[in-house]
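Below: one structure, written as structure tokens.
For this depiction, one protein chain was excluded, whereas all remaining protein chains were kept in their positions.
Order as written gives the chain letters A and B; numbering starts at 1 within each chain.
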Amino acid sequence: MSINMHPNRLLQPSAIVRHAVLLTTGALILVPVVWMVSLSIKPPGEIFRASFSFWPAQFYGVENYTKALTEAPLPRYMGNGLIVCALILGLQILVCAPCAYALAKIRFPGRDLLFAMVLIGLLLPHQVLSLPLFVLGYQLGILNGYAALIFPYVVSPFGIFLFRQFFKTIPDDVVHAARLDGLSEIAIVWKIMVPMALPAVIAFSIFSVVGHWNDLFWPLIVVRDQSLMPPPLGIIAFKTEEAGNDYGPLMAASTLVVLPLVIAFLAAQKWFIQGMTGGAVK
Amino acid sequence: MASVSIDSIHKNYGATSVLRGVSLSIADGEFLTLLGPSGCGKSTLLRILAGLEMQDAGSLSIGERAVDNLRPKCRDVAMVFQSYALYPHMTVASNMGLPLRMRRLSTFQRLPLLGRLLPGTARIAAEIDAEVTRTAKSLGIGHLLARKPGQLSGGQRQRVAVGRAMVRHPAVFLMDEPLSNLDAKLRVQMRAEIKELHQRLGVTFVYVTHDQAEAMTLSDRVAVMLDGELLQVAPPQEIYADPDDRRVAEFIGSPKINMLDGVVRERGLIDVAGSTLAIGADALAGAHLTLGIRPEAFHLAERGGQGVLTGSVRMIEHMGSDLFVHFDLAGGDHPLIARLLAERAPDIAPGQTLHVGVRPDRVLLFDRNGRRLRQEVESGRASVTPIREVAR
Partner (left out) sequence: MSEPLALTGAPNEPSATGSVRTLPPSLAAAPARRRAFTEALAAWALAGPAVFFLLALFFLPVIGVFVIAITDWQFGGLTLSFVGLANFREIFADDGFRASLVNTIVYVLIVVPGTLVFGLLIALLIESGKSCRSFYRAIHFLPFMATLTAMAVAWEALLHPTIGLVNQTLAAMGLPTANWLRDENTALPVLAVIGIWQNLGYAMVLFLAGLKSIPQDLYDAADTDGADLWLDRLRTVTLPLLGPVSMFVVIVVALRAFESFDTVKVLTQGGPGHASEMLLYTLYRESFEYLRSGYGAAVAVVFLAIVVTLTLAQVRLMDRRVHYQ
């Protein structure tokens, strides 16, 4: 008889299994993060004495975090990251939105060619282009500066593509009405299309900021000065300097670098998931 | 084949009560339609009957067998879904054969490749194929068996969905708005086919719709639902002509029934909108009643007087053989609609004064709670017994 029972009546044990398994996998996933935070509040003596305890016998967090913030120019790194991400994002939207509008709403000769260019750009991984881009930066004399960190990302094929897809869902009549109201094409982009496409703009912003905040490859190539390093590169520089004998401050620095994105992520989970999956998830 | 009995079913979603004690008996072989506006609980009731959801209270039995604790597949019911719910990755033949495969083949025999090698699998699979082909042919989709649902038209998908329900020879067919995704022309055609199917199979059908035309044309009995309650269960003609409840009268019929406030002057006479109608109602003089008058219960009259309402024409809709005349009564706050034969009323124009007579026996009386008051015109002795209690 029990096999013919309604499944709803059998819910309890399966729900327990579900929570048990997910809590276990979740805990395993979080082990590196927890271990990082744990080491960041331990004194050197405790770090090198093998122990399982998360909480230190002697709380050393203040010292470690102070060291991370003062000995390594961590505030500087994070400021650099902020400046670079903000400038990249601003330029990307400025360049991509008008182009996406032209692709989505205007018929003009060469449109298909332009769209093909965007798709090909979408196909090219930036790392492949790093050598010529490095040469280009060298020729322009902008290496080892903010400009070097920013210039390869001024245009984002993905941004153009995403905005175009979103603009296409806005009815043509909105554009016609705006034209009749006397708005110029560029005013239509900024006053009508971009505000209406706000979800796409937010998703793209998250995609862009997370990507560039976390990027190591390109900064590693073009930046030498500590004062210009974005956070990931700064972590590497700090690690090399400390040569692995001072884990506490290094873990504190790592924690501080990861923290802004994690907080933002927890605050706006839905937006982050949408942005990070490139709009594949609605 | 089986009768269905539904006893005081309650269902809540959180704080909202979707079904409030619904009881209903469906005879073996009957075509019963659950009719009501969206959100009235009719689909929930059907899903509870199928076992897809559990009732919070009450009991169900199908063919004298209590099914409350049975899983859907053990209830001997088949369901046709509004979206058809065909498996997009399977061919029509696999879609239709699935219920048979799930029942007749063991878990091991259903294994992708290995199952073929087990004894008996091939024979049973061949039987299933034969049955599927026979059913498909009877539905006129025999040539589509190798296709996938994505390659079919709406009407063809509908037939496959019906076919998938049919192959199992279930005791009860459950249909959840099966025609609402079809265009108007196809809907009429499929409506006829479903009726034919019911006559051919002779099993119990429970059909959910919000479309009164479907309910009226298909059903042996219609169960009108509103806000999680059954208002009336009766044959279509009775639902239309003899509603128990003001809400039933208003839901059924197009154009909508006219509702007028009236006051009983004395036994057998009711004052309505400046006129007096001779209608027997067992109510005290001075009692307020609502009169429901179907548009076709009006007829043109020469002049005003007793039994005649007078108003001015607001608008006329020509429907071919009929006219829908919208008119305002003096002092009335909303327009009435009269359905008049076009040939009898050739020269009505907006703005004109209109006299319409009312056949007293076609007037439906409702008390202030919306319950029907039966009138007995001929004897002058009215019965006010609400039919609902009689029906129990």
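Definition applied: a contact is a pair of C-beta atoms (placed from the backbone, for glycine too) under 8 Å apart; a residue touches a chain by one contact, two chains touch by 3 or more.
Please read all numbers here as calculations on a predicted model, not as lab measurements.
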Worksheet entry | Among A:Thr66, A:Gln127 or A:Ser227, the residue in touch with the chain that has been omitted | A:Gln127
Worksheet, complete the sentence: Full-complex touch with the removed chain, picking from A:Val95, A:Ile142, A:Ile170 or A:Met196, is A:Val95
Worksheet, complete the sentence: Full-complex touch with the removed chain, picking from A:Ala72, A:Leu162 or A:Met251, is A:Met251
Worksheet item: If you put the missing chain back, which residues of chain B would it touch?
Response: 47, 50-52, 71-73, 77-79, 81-90, 98-99, 102-103, 107, 148, 150, 164
Discussion item. By the contact criterion defined above, which parts of chain A meet the unshown chain? Give residue numbers in ascending order.
Written reply: 7, 14-15, 18-19, 21-22, 25-26, 29-33, 35-36, 39, 47-52, 94-96, 98-99, 101-103, 106-111, 114, 117-118, 120-121, 123-125, 127-136, 151-152, 154-155, 157, 160, 179-180, 182, 184-187, 189-190, 210, 213-214, 216-217, 220-221, 231-233, 235-236, 239, 247, 250-251, 253-255, 257-258, 261-262, 265-266, 269, 272-273, 276-277, 280-282
